[in-house]
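Each remark here refers to the structure printed beneath this line.
Every protein chain but one is kept in place in this view of the complex.
Showing chain A:
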Amino acid sequence: MSSAQIEIQLIASLVAIACAIPGTFLVLRKMAMISDAISHSILPGIVIGFFITQDLNSPLLILLAAITGIITVVLVEYIQKTGLVKEDTAIGLVFPILFSIGVILIAKNANDVHLDVDAVLLGELAFTPFDRLLIAGVDVGPKSLWVIGCILLITIGLLFAFFKELKISTFDAGLAASLGFSPAVIHYGLMTVSSVTTVGAFDAVGAILVVALMIAPAATAYLLTTNLKRMLVYAICFGVFSAISGYWLAHWLDASIAGSITTMLGILFLMVYLFAPNKGVIAVLYREKQQRTEVSLLTFLLHLRNHNEEEERHVNHLNEHINWQKVRSKTVLELALKNNMIVIDNHIVSLTEKGTDFTSQAIDYIITNEDSKIEHMKDDFFLFRG
């Protein structure tokens, strides 16, 4: 690997981490679309900042762009508060207008500025190693690396300091307010961090990938864990994994790095969406199938308990009585046998003691919803979980 390659992967990874942290909270606050709005509407801030400083990595430019980001959030909330339109509509109204102001500003000055709309939308990671930071004439690395590195350090510092505040105001803003943790302060703090991160990442990965890096890793992590800290760690890992694997995908395909990273994020989400152990599609389908079988089993056992007459319990006549297909009857019969809940004596099915017990307890649970007695059964049966 050349040093440029290492630098690109390092920048992409730092951007991914810096995005995943605010992204996790945006996803939990159901504010994913706000990151889309911010990433587009900071454009005029970037353009104006660029006109003033002539430097895409200047702190002034980052500040101006972050302010535009906050203005976006305030405008969206203001329009929404009028009650005339819903939040998504308000977002859709605000950011295209701000973005187009930026586009017009670029177009008007396109000749003497090296800033174009393509680069803004998609970014160009491949060029980041060329723009070096010189301190006293010494090359200390790409400017983007320093910019995103600083932003990441601040983000991590804030996360450690205010983790508890972020958690409580995200989960229960009312309680946070009553305990003296102003949800507004935390909200705008998070919005500021999101805006600053977006600007810092913008130059490297562009407006579209920033959104992907904020939302996709967090959404993927959300499917895998029920612990906020772990969700943050997973989101960061997914972000970094996509950044590095995306880089090599681009290398192999000779395609856009930003595009390849986003593709990896998409593939990763799809994989987890399908195969996640609890919330994944396949796990859910399996659970549903299992529950269906368990309900059948219970229905069958209940039928046996309620009927003493032999014709109701004859193996060959069970289909008619419970009105099931042959296959289903067979599955249920085998399941009950395997669990020692029934015995078949001369084609007549009877409940065992275990079967009787189980049936009573299960029915009791379904009727009264009293958990205590059923706790031990939850491990064996999906029916009684969740």
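As a convention for this text, a residue touches a chain if its C-beta (ideal position, glycine included) is under 8 Å from a C-beta of that chain, and two chains touch if they have at least 3 such contacts; residues count from 1.
Methods note: contacts and distances are computed from a predicted model.
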| item | value |
| --- | --- |
| Protein name (UniProt record) of the chain left out of view, among "ATP synthase subunit a", "Protocatechuate 3,4-dioxygenase beta subunit", "Acyl carrier protein" or "Metal ABC transporter ATP-binding protein" | "Metal ABC transporter ATP-binding protein" |
| Residue among A:67, A:126 or A:228 touching the omitted chain | A:228 |
| Among A:78, A:130, A:171 or A:286, the residue in touch with the chain that has been omitted | A:171 |
| Residues belonging to chain A that touch the chain removed from view | 28, 30, 83, 161-165, 167-168, 170-172, 174-175, 177-181, 222, 225-228, 230-231, 369-371, 375, 385-386 |
